[in-house]
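Here's a structure for you.
Excluded from the complex is one protein chain; the other protein chains are retained at their positions.
Showing chain A:
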């Protein structure tokens, strides 16, 4: 398997020359902050040159995994036509293609086992791609299309599921009603991963209409361990999933706006749960219920229903602390909130020593500890001090340079660091660049770091995959200095799409090591120094 963490670090030609018998290709493209509209679209990361190069040089390619890349319908056609035994396609956070591309792809890939479309943008070309799966028995093991925002041909899907005996993973989009879900589950009780689609009925249930026996359908799926979906949930139907709660290791309610009361009967049976994604609509009380039961929890993500800075935050340090006390095996947390305290973060650092990923997002910018009024330095300091396995950290709230001093001093294993609206001076960035030898990916926005700080990382940039700095205090001169000093670094200055000339201040710096030098597909708003 060939893994390329940055598609611009090496060219397709070089990769195919070097590795000729590649069976699986794993490529990553755009930087993560592009997901939050911090960069105009069409920046790059095109799959096209890769598929063409591999079509020529590596006909045995079976599996392609892409993250944050632009894939066109033609690319999908090329993929299906050039690789006879092609088996697995996984597209995460990708865009550029539509249902017509999918139609061609599935019709030509006769050996297809996996088609996973995850958080990708798929345009609705009004093509019935489900109907294009070839007739006869299919080899499908995984079909994930919950992100596809257009209606599908349900009858065709039902027939497809019926003729896919190996199907283990099925994640439906929100155009599949709960009645239709029932019909699919009856065809495929062997499923291990299920995305339930809308989880609400499609039409007004008439007075005398009989509702299918959802409980029995769920009970029949004895191998079900991973449940998600609930895109337009009508909570009255939740009891249907009671039979399988005890088996679940992964539950994703992050699109289900449910209350603590609605959650409790479910979660109190989920003793084996290891991964839990949820909305903050469950409040601190819901988190307390999670903490009470889910002793095996490894990963928790709490997303906001109302993702604005000044929204009411239904979760706070109370739920956070409860989780830390109940879920001692926690390894990964992503928590959005409006109020937090150092004490709770310190508590988590002590209660959950196995933490590898710690991402706390206090949504109001520059917000201090809401009880003491202090910056959040000590909380994050405790995390890097006590969580000895920590490799990924995202900070927020009011932070002074002191927090970064801690990170540089104790965060020796940190590989990925995300910083936003934090720090007082260049010293903060210096601490990190000088103190964290494992740092690979650094993404910073809206923090007062300038050219001097940038220069302090010269010794380390070749060891990093990338550095992103937007709305900081960099100038062209400063970036130019770096570009001159480090020939194997591609230094991109990105401005907003409507800006004509270059400004003295740099809106966004994105730089990464590369064997190839400046790329030739850069759009107008990118200047490579």
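General remarks:
In this text, contacts are C-beta pairs under 8 Å (C-beta built on N, C-alpha and C of every residue); 3 or more make two chains touch, one makes a residue touch a chain; residues count from 1.
Methods note: contacts and distances are computed from a predicted model.
Going by its UniProt record, the hidden chain of the complex is named "Auxin-responsive protein" among "Auxin-responsive protein", "NADH-ubiquinone oxidoreductase chain 5", "Autophagy protein 5" or "Large ribosomal subunit protein mL46". Listed residues A:44, A:368, A:381 or A:411: the one in touch with the omitted chain is A:368. Only one residue in the set A:27, A:132 or A:147 touches the chain that does not appear here, and it is A:147. Looking at A:175, A:253 or A:358, the residue that reaches the missing chain in the full complex is A:175. Although one chain is not drawn, the whole complex shows that of A:13, A:305, A:371 or A:515 it is A:305 that touches it. Residues touching the missing chain, restricted to chain A, are 33, 35-38, 40, 93, 119, 121, 147, 174-175, 177, 198, 200, 202-204, 206-207, 231-234, 254-255, 257, 279, 303-310, 336, 361, 363-366, 368, 398-400, 420-425, 445-448, 450-452, 470-473, 475, 496, 498-499, 503-507 (touch as defined at the top).
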